[in-house]
Every structure is written in C-alpha cells, then in structure tokens.
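A single protein chain has been omitted; all remaining protein chains appear in their positions.
Moving on, here comes chain A:
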C-alpha cells in the first residue's frame, strides 16, 4: 500500500514526465487503482515503481490503462437508452444534421450503442458521433469495433431492455470469439484523443454524453468539465451523465431542464 504523500509524488512526476494531470482526480479511487497496479506487479518499493513509471513509457501505458478505468458496456443502464430512444431522438430528428460527442468513450461500447439507436431511428446517415478519450490505446480498440463475443449475451439483454426489437446479432459478425460490429456504424464515428483536464471545446454538438467519467474528478474539475460541455452544446442540446452524477453544483439550475428522472439535461437558455 502506498502512502498519501507517495501518491502526490506520483501525480507530480506523471505530470512532469508525460503531461497528464491527475492533480484534480478524486483521491480515493485514484489511490485504490495505483495500489492495485502496485500489488499486481508485486512491487514493494515505491521508488522502484516510480522510476519504472518515469523511465519506461511502455510501463506507463499500462499504468494509464489501469488508472483511467476502462470498464464499460453496451447499453449500460438500459432505462437510460430507452429514454434516449423514445424522448431524445425524436427531438433531434428534426435537425438536418446531428452531432454527438461521447467524452471519455473508453473502448467505445456506448458509442456503438448510440449508433445502433440512431440507425433504428433512421437518423444514422445524417449523424456524426465524435468519440474522445484521454487514453489513445482504448481509442484503437474503439475504432476497430471488435468486442469479446462472450459479452454479447449480456449486451443483447441490455439492448432488449432498452426497447430494441431487432435481432441484436444482426449488428455484428461473430468470428474466433470476437464480435465485429458493422462498418455502417463505424463509418459515422470519428475518434480522437482529447483530455477533459487540459483541452478546449472543438465543435458544437446536439448531444454530449459523458457517463461515469466525472465521478473520478474532484468538484473543481467537474465544474470545469461541465463548463466545457456547456460551451460545446447547441441551444436545446442534451447533456447526459452517469446515473449517480449531476450538474446541480456546477451550473445555474435555470439554464438546464432535466429530462424525466434520467441524468439527461436540456440546455434551455
């Protein structure tokens, strides 16, 4: 187990050597994950770990992978997708062109989920899904659209619970334990590296999804990220967060209207 002060040294050195700033990350979770790497690798000396992080970029990639939490799934929280399907997409349908941004998309499962919803609503051809993450490695996975076949049973249940009526297996080709999702979905996606801590707004969007990313940030950084989303959202655009996250403390309440009980807010002024 590392000490609090060691965690701070780690954060400083990572910033100095690689430019990733974890200074405003929530400590409880960050510490747990640094500890995990530390234990998994059987390290006993913190400074040995630290020099490995600093001087071995390949090892650092592994560390980044672990501490940025890349656990995600397709149609996570089916009731959320149901509301998107039934309430949000009909409103976006009137637009000539629909821009969406998945901020912190990880390996892309939620981006593919959204693309499937857009396709079923007949909107995919006029939509563009921007998907960004701080971690360039996960974006490589996301771009390929290849996910473990063993997950498909669970995902197809989620899909059905979200109101999906098609045969979920129509969206991918099964091959050697993998499920490769269709090119039609991938062709409407743009992947790029973007850091919510340090990068600015890069476009205007009709919907921004950032689910279960802000829980890893402290209050200051949350506020900053939500301001960035606010700047990047068109009027009457939608902001979607994770089921336990809120914009309540970051932005004046009268500017956004919550959609039902879901963590989706519409920019109204």
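By definition in this document, a contact is a pair of C-beta atoms (placed from the backbone, for glycine too) under 8 Å apart; a residue touches a chain by one contact, two chains touch by 3 or more; residues count from 1.
Convention: contacts and distances are computed from a predicted model.
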Can you tell which of "DNA repair exonuclease", "ABC superfamily ATP binding cassette transporter, membrane protein", "protein-glutamate methylesterase" or "Fe-S cluster assembly protein SufD" UniProt lists for the chain that's not drawn? "protein-glutamate methylesterase"
Selected from A:5, A:44 or A:71 as touching the chain missing from the view: A:71
Considering the whole complex rather than only what is displayed, give the residues of chain A touching the chain that is not shown. 4, 26-29, 32-33, 69, 71, 77-79, 161, 212, 214-216, 219, 222, 242-246, 249
